[in-house]
Every structure is written in C-alpha cells, then in structure tokens.
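Missing here: one protein chain of the complex. Every other protein chain is in place.
As written, the chains take the letters A, B and C, and residue 1 is the first residue of each chain.
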Amino acid sequence: MKEKPAIQEFIKGLWDENPVLVQLLGLCPTLAVTVSAENGLAMGVAATFVLVCSSFLVSLLRNVIPNQVRIASYIVIIATFVTIADRFLAAYTPEISKSLGPFIPLIIVNCMILGRQEAFASKNKLGRSLLDALGMGAGFTLALLVLSSVREVLGSGTWFGMDIMWASFSTWKVMSLPPGAFLTLGCMIAAANWINRRRQT
Amino acid sequence: MTEKKNDIKETQDPAKTEASAEKQAKKEVPAEKQEKKGASAEKPKAKPKPKKNPRAKLFKSERMTIVAPAPHAKGKQSVPRIMYTVIIALLPAVAASIFFFGTRAMVTLMVAVFSAMVAEFACNKIMKTGVTIDDGSAILTGLLLAMTLPPTFPVAATALGAVIAIVFGKQVFGGLGANIFNPALIGRAFLQASFPVKITTWTLPAFASSSAYFDIATSKAVDTVSGATPLGLWKFEGIGTHLKPLLFGNIGGCIGETSALALLAGGIVLLILKYADWRIPLSYIGTVFLFSGALWLIDPSRYPDPLFMILSGGLILGAFFMATDMVTSPVTPLGTWIYGIGMGVMLVVIRLWGGLPEGVMYSILFMNGLVPLLNRWTRPKYFGEIQEESKKK
Amino acid sequence: MNLIVVFISAALINNFVLSQFLGICPFVGVSKKMDSAFSMGIAVTFVMVIAAMVTWLIYYLVLVPFNLEILEYVSFILVIASLVQLVEMFIRKVSKPLYDALGIFLPLITTNCAILGLALYAILNEYNFLQTLAYAVGAGAGFTLALVIMAGIREELELVEVPRAFKGAAITMVIAGSLALAFMGFAGLI
Partner (left out) sequence: MKLSTFKKGLHPEDYKYLSQDQAIETLPPPDDVYIPVQQHIGTPCEPLVKKGDRVKTGQIIADSSAYVSAPVHATISGTVKDISKYYHPLGMRETMIHIQRDGEEEWEYLEPIDDWKWTPKEKLLKTIRDAGIVGLGGATFPTHVKLAPPDDRAIDSFILNGVECEPYLTADDRLMVEEADKILLGMSIMMHILDVQKGYIGIENNKPGAIARMQKRVVELGYPFKMVPLKVKYPQGAEKMLIYSVLRRKVPCGKLPMDVGVVVNNVATAYAVAEAVTEAKPLIQRVITVTGDGVKQPKNLMARIGTPFKELFNVCGNVKDNVNRIFMGGPMMGMTQYHLESPVVKGSSGIVAVTGDLVEELTTFPCIRCGACVLACPMNLLPLRLSKFGQENMAGELEDYGVSNCIECGCCAFACPANIPLVQWIRVGKLRLREHQAKTAKEKA
C-alpha cells in the first residue's frame, strides 16, 4: 500500500474527518462552551494542546505500553496534560477558566482525544501522529469557532466581545441557551452532510 | 326515488362526455376486435373510430375503467379539509382579538401567516418536494403562532418565529405529518427564550381602562396600554381577575388568549366534526380542574380557584387547538388520556410552583416529546387478544 | 426536602443532557433503538451512583486531608475506569441476563463525560454525601429520561422521510434542541 503524503494527515482533520461535524466526537464541550467565540477558541486550543501532547507521548511510548493497560495509560497521560492545561488557564486567564468551568477537566473524557490515541497515535510514527493530532485539533477548533461565532453574534450581538450588529438588533437570547446550541450544531452537521454529498456527486 | 336519481345523473352526463369526448374515444377499443368475439350481444355504438392507443389492445372490454385495490369507497375526510376547518374554527377567536386589540393584532396575525407560507414555500423549493402551501397546514401554523403572541410583538420577531416554526418545527422532520412537536409552539418557545421581555409585554384591550371591573387598569395612567396577564397579576402581584372579563376576553394577554367564549365556540365545532379528539380537551382541562380544585379546597387563600385556572392564560386555546393537533398527539385512545392528564398535571405544577406564570406551551411541548412512547406503550389489545391471554392463565 | 430539590434539579431543571450537555455522545450514539437506550440509561445511572459515592469519599477522605487536590482529575478518572471494570466483572458473575442487557454498554461508560462530570459537579457544588447520592440518582434518571424520549422519537422518525442532510446526528440535534426548549418550562420550579 502506498503511503499517503504526510501533509494529508493534517488536512483530513480539517474537513474530511472533522471530529465534530463528521465523526461526531467531543460533542459535549462543543455544545457547552460555545456561548462566546472567545470561549470556543480557548476550548479548542486547550483541547488541541492536550491532544498534541498526549499524541506525542503515546506515539513515543507506543512500543512500551503493554496492550492490556493501554486505555488506562492513555487516560492517565491525558488526565495529566489536562491538569496542566487547567492550571495554566486558571493562572493566566482566570475569566475564561471560570466560564469554561468543569469542561476543561472533562477534556479527559473527550472521546475525540482518546479516540485519536487508540486509532492513530498508538499505531503510527511520531511525525505522523503529531500532524494528525494537529489536524484534528485544528478541525475541532475550527468547528468550535464557527459554532461559537454564530451563537455569540446572534445571542449577544457581539463577536469576541466587539459589538458588530446594528443598534436596533435585539439579541436572540435562546442562542446562548442550550436549545440554540443544539439547533445550531444540528444545522452545521446538516450543512456538512449536504456539502459532502454535493462534493461526491 | 331511484328513477329520479338516475335522471339527474343522465342529464349531467352529456356535458361530461362531450368535454372528454376525445378521451373517451381513445378509450374505445377498435370495433373489429369486438366483432371477433361473436358472443357479444350488443353491437358497438356509433362512436368516432379511435386513432392509435397502444394500451387499448390490453382491454378487450368495451371501455377502460380504473383498476385499483379495494376499498372503492372513500370517506369524505381529507387533509386540507381538516386543516381549513381548523382555521375556520379559529376565526371567532381571531375576530374577538381584533375587536379587543385593534389593527395591531391584525398586523401580527397577517405577518405570521404570510411568513409561515413563505418559509414553507422556500423549504419546498430547497428540498425539491412538491409545493405544499395549499394544504393549509402552514397557514394554520402561522395563525396559531400569532395567537400565542402579544398583540404588539415586533413584526420582525413575529416573522422569525414563523420561520423557525416551519423550518425547525416541521420541515426538518420531512414536512407535514412527520413532525414530533407542534410547530407553532416550537416557534413560540423559541421566541419566548429569545425575547423573554418583549414576549411578556402585554397590551390591555383598547377599552379596558373604561371597564369598571378590571382592577388593574385603574391603577395605571390613562395613556399606558401595557399591562400584565391575569395569570401574571395573580402570580407576581397577588391580584385576582373576575371571571366575566376572562370569559369575554376583556383582559390583557396574547392575541388568542383573550376570549374564552370565542375559542370554546370554535373548539366545540371541531369536537362535533371530530376534527379534534374530545378526549384531549376533556382530560387536559379536567385534570387542571381537579388538581387545582383540590389545592384550592385545601387552601383557598394560597391557590387560585379552578375556574380561574381554566379560563385564564392559554389553556382553552392550547387544549382545543394545539394539544389536539393530530400529528403530535397520540393515536391510541388510552395514550390520548395519558397525554391529556400529563399536560394537565404539568400545567398546574408550572403555574403554581414554576418560575413562569404560564405553562400551556411547555406542557404541550413536553408531552409531544412523549407521544411516540405513549403510542408505543399503549398499543390497544387487538380483537381476540385478551381471551388468548386469559386462556393461558 | 433538600434531597428532593437536588433530585428534581438534576433530573429535570438542569437535565444532564439537555441543559448541561453531558453525555451527548451516548445520547447521539445509543438513542436509535428503544431497548438499547433504556439499557444504557440504567447502566449509566448504576455507574453514576457508585462513582459519585466513591469519588466523593476519595475527595474528602483522601485528597483534601493530604492536600492533593491537584490529583483530582487523574484520580477520579482512574477510579471511574476501574469501577466500570469492576462493575462489569461483578455483573457478569452475578446475573447473566443483566450482563447480556448491559454488557456492551459498560465499556462505553468510561468515556461518558456524564460520569466524570457528575463527580466534578458534586464536588463543585459542595454537596454532602447524601446530597451527592440524590444528585447522582437524579442525574441518572434525567439522563435515562432524555435518552428514552429521544429513542422513542427516533424510532418514530424511522417511519417518515427525514431530509437526507438531516438524517442521523443532525436531526437528533434538532430534536434535542426542541426538547431543551420544552424542558425550559421546568425553570424556576422549586
């Protein structure tokens, strides 16, 4: 089998195997923290950080970790990095850390991260694993950014805290609430399905 | 009697036959074919000879008829007929609200209906299904949505609600008959969550201030027209409202919430025509009556009396026109009872202990979500099934 | 009374799935069929109750006295993962039919954020032990309720023509949004 060019591993995460829109992984933080674009971006970056670091470590140790305890080891590795990220955010951006709340620790059980370790990092070389993790992380962040932008613009009339809607615009508060998150994500997934089908035919 | 009927039929016939003379001719089978079958006692009538009809060969009989599976008789019901009847049944209430709230209510009603129809049409075009705005369901959704809004609700928001109702309430599920939740209430719930202040800015009827038995009006300045609903007054300010204005609609509130009498008139028409299942209003309103009545008997100073509970807010509108929406209500009789009772309990709980003064919308939406389960769990025992079980015992 | 408030709050008002966004992955993944949805709900509730108790004990009896709060996440997730293993082994030993019904769902529960989320929220809200218990039962009940309602609706939707782009996860999200709208009626209760 001919090996794909390494850059392919990065690009696939952006759209073809986008963790949120196509693989439907890591939906809990996607929905929960995307009230504002800032939060969405922070969550994306944090998750990417954890993903890249743990992929690095897992890929490095892939021949060392015994098969029976691999899942447990992955979880410990991930949990460690999550703790680091959590403390970092709490120290430097306490505002964001507060608004993300327990969803930072919940990155541990984000099935996207564990899924990448199990499906990719534990089977591939370091470079490829890093590219894959970066791609997935970027795809995740991108999806979060779009979702949180839509919700923030409609729900609060702002984008990254800047007023961008016209003065008489009355905000759709529902977009900041759970129903708005579900409906927006539903539409995004549907749009992705639609575009993908268009591309195939 | 029989003869007369035949006469009428025959006098009607020529017009029909002439109109479709050519069609008829094509249906005729070549005359030679019939000659071959010597058995035929009757000669073919003098009719224009048919041109070419490849299908004619298949039919050796004298004329082509429709071949279709049984039954060959049909009841008179049809989907558009049901929809338009419900719309007509709503008209007394619409008229009452226009009478009480003036042209502003009419604008809201028209905007909602028009936006719903436009949204339906756009969805039809995008999804490339046949255009379905003529089946009346979009009009009904728009109308019902408008009935749940305050008369002075912003026009743009009304339109948004109608679009949400059609798109997320109905079309994403696959159009008419596929939706799980009542589309109008989805639209309304969306608006309620989006604009919690605007949607609770009520207007008093135009001449409410002159009416002596309406307590609140006297406490407001003459030029202020906004006021609270009877439920809101009771809940947040502890002020009751007399039953008479509730009955006639001389109160603040949504467009469709006002006149209980006009709503009842339309609702009863629906029940008589069997376009609404009588079990739903009965079990819904009945549960509210019994539940709140029991509480009222326990402590009349703390809990409102049951008639107030029934006549205030959107209960009548919801019970007769929204909960009975065929698509989103159970199909089994037992399921229907549970559905109604569930809504009643939830309504009283929300009204008395919840954070909101009104819970009709939420009670219906919540029970809508349970309808698939109710349908599943209350499948009727089919004829003869019970005996089989008792035999086993 | 206080316990009932915690229970209702976790089950309805702050429903784990519909307003806290916890356990979305199984909510989307296992809500296709009613039977599996119900089994999943029961399994999650079961693990939730045990996990909530154990993590609460660990936090207040081990981590706090020894000033080891930094290990909260690592220890919690390890406890949950091993707990799931234990529960799986236990059920297999004790009841074969129960294992057949729940078996395949148990491994999935480890990565169900509802469990870890529950443990974290219980600590965050500073619940006492009994409150934590009520919270876990309520959260499990709410999760099961949402899952069963969703499964019922999705089975119903199998009989109609959902637009192709919306089939699957997208329509599930829209339904969840509608349900979340409906659950907003519970706001302010208690």
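Assorted remarks:
The definition used in the following text is that a contact is a pair of C-beta atoms (placed from the backbone, for glycine too) under 8 Å apart; a residue touches a chain by one contact, two chains touch by 3 or more.
The shown structure was predicted, so the numbers you read here are calculated from the model rather than taken from an experiment.
Hidden chain, full complex: it touches shown chains B, C. Of the options B:81, B:198 or B:242, the residue whose C-beta touches the omitted chain is B:81. Residues of chain C in contact with the chain left out of this view: 158-160. Chain B residues in contact with the hidden partner, per the touch definition given at the top, are 1-2, 5-6, 9-10, 13, 16-17, 24, 37, 39-42, 59-63, 65-75, 77-82, 135, 174-178, 277, 326-333, 375, 379-388, 391.
Keep in mind that, in the parts below, only the chains that are shown with their structure count from here on.
Shared contacts of chain A and chain C, meaning chains that touch the two of them, come down to B.
Contact analysis places A-C first among chain pairs (by count of C-beta pairs in contact). The distance from the centre of chain A to the centre of chain C, with each centre set as the mean of the Cα atoms, comes to 21 Å. Averaged C-alpha coordinates put the centre of chain B at 37 Å from the centre of chain C. Centre-to-centre separation between chain A and chain B, using Cα means, comes to 43 Å.
Residue positions 174, 177, 179-180, 183, 186, 190 of chain A each touch two or more of the other chains.
Shared interface positions of chain C, i.e. residues touching 2 or more other chains, are given as 163, 166, 171, 174, 177-178, 181, 184. Chain contact summary for the complex, chain B toward chain C: residues 127, 168-169, 171-175, 177-178, 180-181, 186, 189-190, 192-193, 346, 349-350, 353-356, 359, 361-363, 365-366, 368-370, 372-373, 375-376.
Within the complex, the chain B residues that touch chain A are 154, 157, 160, 168, 172, 189-190, 193-196, 198. Those residues of chain A lying in contact with chain C across their complex are 24-29, 31-32, 71-72, 75-76, 79-80, 82-83, 86-87, 101-102, 105-106, 108-111, 114, 174, 177-183, 185-187, 189-191, 193-194, 197.
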